[in-house]
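With one protein chain held back, the other chains of the complex are shown just where they sit.
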Amino acid sequence: MNLTLKIWRQKSPEVKGKMETYPVYDVSPDMSFLEMLDVLNEDLVERGEVPIAFDHDCREGICGACSLHINGEPHGPMQRTTTCQLHMRSFKDGDTIFVEPWRAKAFPVIKDLVVDRSAFDRIIQAGGYVSVNTSGNTLDANAIPIPKEDADKAFDAATCIGCGACVASCKNASAMLFVSAKVSQLTLLPQGEVEAGERVQNMVSQMDKEGFGNCSVTGACQVECPKGISLENIARMNREFLKTNLSPGK
Amino acid sequence: MAFTGLFLCLFLVGHLAGNFQLFLDGYEAKLQFNQYAVFMTTNPIVKILSYAVYISILFHAIDGVLLTIQNRRARPQRYAMTKPSANTMWSSRNMGLLGTMILAFLIFHMQDFWYDYKFGEMPHMTTEDGSAVLLKSGEEVLDATVNVNYQVVSKTGEVLGPVMKDLHEEVMVAFQEWWIVLLYVVGIIAIFFHLWHGVQSAFTSLGLKTPKVEAAIKMAGYGFAILIPLAFAIIPIYVYLIF
Partner (left out) sequence: MKVDTGKIERGEKEKLAKLKQESPKSKLPKDPIKESLKSHKVGLKLDAKIPDGPIENKWTKHKNEIKLVNPANKRLIDIIVVGTGLAGGSAAASLAEMGYNVKAFCFQDSPRRAHSIAAQGGINAAKNYQNDGDSVYRLFYDTVKGGDYRSREANVYRLAEVSTSIIDQCVAQGVPFAREYGGLLDNRSFGGVQVSRTFYAKGQTGQQLLLGAYSAMSRQISKGKITMYNRHEMMDVVIVDGKARGIIAKNLVTGEIERHGAHAVVICSGGYGNVFFLSTNAMGSNSSAAWKIHKKGAFFGNPSFTQIHPTCIPVSGDHQSKLTLMSESLRNDGRIWVPKKKEDARAIATGKLKPVDLAEEDRDYYLERRYPSFGNLVPRDVASRAAKERCDAGFGVNQTGEAVFLDFAAAIERYGTTEAKVKGIENPSKEEVIALGKKVVEAKYGNLFEMYEKITDDNPYETPMKIYPAVHYTMGGIWVDYNLMTTIPGCYACGEANFSDHGANRLGASALMQGLADGYFVLPYTIGDYLADDIRTGEINTDAEEFVEAEKKVKGDLEKLLNIKGNKTVDYFHKKLGKIMWNQCGMSRNREGLIDAMTKIKQLREEFWKNVKIPGELYDMNVELEKASRVADFLELGELMCQDALDRNESAGGHFREEYQTPEGEAMRDDINYTFVSAYEYTGDPGKALLHKEKLKFEAIEVKTRSYK
């Protein structure tokens, strides 16, 4: 099939970018979206032009590197699918496809479709961990039984791949789903529950510092999250946050 | 937002309960309504509550504006192409717009009834046969004159006290105008959309929406958003059509 791509090109953070149009021909429906961009890039290189920069790595939907706001939606039209797992059979011959980087103040564009998501790293650094040192003498793994339900919920929250689609889809560019997924995972497990209060305060305060917007519970994040992380986590984080605010001693 | 929002929801319930008196007919109903109005403007506890409502509205609005500004700053460069319908409801995305509409409606509504009631000119209550003027305290005064400017009752040059205003009449007259009714209906529809998103999202914001109660909160939220505005909207339409 033949398609028209409208792609954001921006040489560097300082330079203003703009949407450029690229026609592509003979696209196979079995290609992944990124393979289609590979082919376009191959063409651009052959013509001596600078190829389009985009983040990607595992191409199995798990590393969270790929991003791309495709036709108005993060990771494109397929739900619960990352861009790398999106295949061209989701499009029709003759379609025009808009491809843009994640847009958020906290995710500045580095080049073309590549954005800087290190804000997420800094939020995790603010408290997204259990304070335990490496040691061959920690408690035996089975010393604390954990109800299966809690373990499963913690796992569901922990499947977040840190891609940033939640921020990209949110009209407020809020990072609540990302932050709450980590807070939830660690709060649900007895190992992490010990420092839950301090964690949620520190992570939320870092989130605010990074310039993300506020959560108005529109639910876009939940719909667009390729891993289906639930809004339940946001409620849980809010609960933990208010709890520590109400009992500041903790 | 969530705290003030939920508090304002409670206020809506109270307001609506009072409004139901407008469905009643006859002098007794009129008197009861106007007495209720007096009670609502003089009782110290109601007063405190009313200040809480004003502060809530103010805080809710200012907070809303500040958050909207922050949220806009969080995305300085907009997308060239968006497809918001793919992942959100219209009401969820337009809380700011709806809030502004509601605020404008509120200003009109307050000016229309509350301001006139407190400071403006308004018809006043008499006994059923019209022979005596009613004081705010409910006392009947024969052969009294009513000073329209000051809304006080005087008799033989002596000021006896504030007159009982006929808010009931004011409302009935106002709702005979089609455009006012329309304005109210539009305002209430805005409230409906605002509540549709707002009620249950407030529970999420307060961390009260746990999986166990999620379905119940959802139902209650939608129920509240439908029933309360519907009841509010019926009154002006009823008045317009019936009287």
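Chains: A and B, in written order; residue numbering restarts at 1 for each.
In this text, a residue touches a chain if its C-beta (ideal position, glycine included) is under 8 Å from a C-beta of that chain, and two chains touch if they have at least 3 such contacts.
Keep in mind it's a predicted model, so treat the numbers as computed, not measured.
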Over the full complex, note down every shown chain the hidden chain is touching. A
Give the residue, chosen from A:Ile7, A:Leu34, A:Val204 or A:Ala235, that touches the chain omitted from the document. A:Leu34
Touching the absent chain in the whole complex: find that residue among A:Pro101, A:Gly162 or A:Gly197. A:Gly162
Hey, which of A:Asn2, A:Thr138, A:Ser205 or A:Asn245 is the one touching the hidden chain? A:Thr138
Footprint left on chain A by the chain that the document does not show: 11-12, 28, 30-32, 34-36, 38-39, 42, 44-46, 48-51, 53, 55-65, 78, 81, 85, 87, 89, 110-111, 114, 116-118, 120-121, 124-126, 128-136, 138-142, 145-148, 151-152, 154-155, 158-159, 161-162, 185-186, 189, 191-192
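Keep this in mind: only the chains that are shown with their structure count from here on.
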In their shared complex, at which residues does chain A touch chain B? 6, 8, 19, 69, 71-73, 77, 98, 100, 103-106, 109, 169, 171-174, 211-220, 223-224, 231-232, 234-243
Complex contact set, residues of chain B against chain A: 67, 70-71, 73-84, 86-89, 92-93, 95, 197, 201, 203-211, 214
